[in-house]
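Taking it in order: structure first as structure tokens, then the write-up.
Missing here is one protein chain; the remaining ones are kept as they sit in the complex.
A, B and C label the chains in the order they appear, each numbered from 1.
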């Protein structure tokens, strides 16, 4: 089981804040994203735009990383703190 | 009559804070300084060092300026405000 | 270790309530007698942005990750610049127009590095910290994308 979190504008676009999903051992982030795009069609276009960062356990990671049980995967739209 | 003021370390070196002097019409700052150096020998070396600014009526001026009755002439050692 | 940790949570904060510029500045000033110059950046909620009137600003953040990023920024600044102490505080939730949003305080022996480090910290905060801003205008809500 992994926890998926959406922030800011993504909550509105995707229609939810969090979801919990099963992952098979050996799944890469890339494979996981493919699966998730199937379940959440609006996510596909967004990810293709390239503006969304993805973090695993609060670190921004590359797509070939393996996803493990208990991970927290978050979708982060462009930051706008500081003013 | 002009008023002459000394600040900071100059008060100590010259031994006074203020003095009042007569000036003749048409006296330049340079001529005035020559006269003053005669009365205050320590001032001569200091002025030759080139670190002292001279203001007339609170504006830093060039030595060919004319001095007039009522002027305030000040000797300003290197500034050290701000920290 | 405990005291290092509580000192860090003093220097790095994300909070709903307002902060006191005085208190935060004096905390840094009093952290070392070697400090001769303190540079601060205070970001405040403007009523106008890119031609839009703004009625309300809301900040959302990723709890845990945002604090971690601010702590990394602080450590990097302490390493890269000749400075003595840094604190970074960011408010979240709804912030009325005109109020404080973010405060960065940098203490150093000499001012040049304090200016450079403070400016770097706010740039870096904007670049890497997971905080988002929603502006409410007469036309509706907008999640802000560009960094002004």
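As a convention for this text, a residue touches a chain if its C-beta (ideal position, glycine included) is under 8 Å from a C-beta of that chain, and two chains touch if they have at least 3 such contacts.
Just so it is clear, the structure is predicted and the values come from calculations on it, not from any experiment.
Student: Would you list the chains present here that the left-out chain is in contact with?
Tutor: Answer for the hidden chain's contacts among shown chains: A, B, C.
Student: Can you say which of C:12, C:35, C:65 or C:83 touches the chain missing from this structure?
Tutor: Here the residue in touch with the unshown chain is C:35.
Student: Going by the touch rule given at the top, which residues of subunit C touch the chain that is not shown?
Tutor: Counting only subunit C, the missing chain is touched by 20-23, 25-26, 29-30, 33-48, 97-98, 100, 109-112, 114-115, 118-119, 122, 148.
Student: By the contact criterion defined above, which parts of subunit A meet the unshown chain? Give residue numbers in ascending order.
Tutor: 83
Student: If the hidden chain were put back, which residues of subunit B would touch it?
Tutor: 5, 7-9, 12, 51, 55, 58, 74, 76-83
The rule we apply is simple: only the chains that are shown with their structure count from here on.
Student: When the C-alpha atoms of subunit A and subunit C are each averaged to a single point, how far apart are the two points in Å?
Tutor: Chain centroid spacing, subunit A to subunit C, equals 27 Å.
Student: Spell out, as numbers or ranges, the residues of subunit C touching 2 or more other chains.
Tutor: There are none in subunit C.
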